[in-house]
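Inspection log for the structure reproduced underneath, given as structure tokens.
Left out: one protein chain. Kept in place: all the others.
Up next, chain A:
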Amino acid sequence: MKGADVTPMVEVTDLAVAFREAGHTTTVLDGLSLRVARDEVVCLLGPSGCGKSTLLRCLAGLRAPDRGEVRLRGEPVAGVPDGLGVVFQDYGRSLLPWSTVARNVDFGLPADLDRATRRARTAQALEAVGLADAAARRPGQLSGGMQQRVAIARALARRPDLLLMDEPFASVDALTRADLEDLLLRVRREYAMTVVLVTHDIDESIYLSDRVVVLSPRPAAVVADLAVDLGGDRDQITTRESHAFVHLRARAASLLRDGSDAPEPAQDTV
């Protein structure tokens, strides 16, 4: 994934974060380093509570690291950077229940845009996630999957070059989840952007990404960096049955379990 522009979109160097409360310190990240190229989709795969959400918060500028550095487009992160879209797991808490769907999407737009542009971008983003008809409704009147679509539309309306997603599909049912995964693959092709997605779901991490970064239990460190060569056209059924997918899943599972890589499978099994 080397383009003409070699500056990585995301560059994390020796990141360390510790939480201190009631006189006792929990080290969440300790010396983590990571690079994400432009237009790459990278999934951070790690066990629950390993610190991957904290890592994402550092990328979003919502938390200052205790040590180390985060650079976006070569610039050190201090505060929330521009051109960022973020989708949180908890759409119920991240959407504004008192605002309509359209107002929620509008919320993501920069304050200095004029009214006509805002309206056009909102409509376009809702169209992209298949919610053009729901603009006047309130989040509370929508299903969980639809609410998360609103959150995705809000991020897209901003035209981000970096989309950060924190367990975005963990709170919806399996069918909705598959829909949302395909939605992400589609919008990723339509909007040129880098995506960093945090998940603890092995299948999802492989299905969605160009690269899976496997993290260890807390404090999170990079255990392995798996390239996902499944091409651009993916399908919930055939892709997940493919030899490459199944093999990657076995490797990721093994790496997650005890940090050891699964052996190459016999090549004759198809």
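Going forward, a contact is a pair of C-beta atoms (placed from the backbone, for glycine too) under 8 Å apart; a residue touches a chain by one contact, two chains touch by 3 or more; residues count from 1.
What we mean here is this: contacts and distances are computed from a predicted model.
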{"item": "Record-based protein name (UniProt) of the chain missing from this complex, from \"CocE/NonD family hydrolase\", \"Fumarate hydratase\", \"Acyl-CoA dehydrogenase family protein\" or \"ABC transporter permease\"", "value": "\"ABC transporter permease\""}
{"item": "Hidden partner chain, touching residue among A:L96, A:L175 or A:A192", "value": "A:L96"}
{"item": "Full-complex contact with the absent chain, from A:L29, A:V42, A:A60 or A:V213", "value": "A:A60"}
{"item": "Residue among A:G46, A:P65 or A:G108 that touches the chain left out of view", "value": "A:G108"}
{"item": "Residue of A:M9, A:C58 or A:L84 in touch with the missing chain, whole complex considered", "value": "A:L84"}
{"item": "For chain A, the residues touching the chain missing from this view", "value": "57, 60, 62, 80, 82, 84, 86, 88, 90, 93-94, 96-99, 107-111, 138-141, 154, 158"}
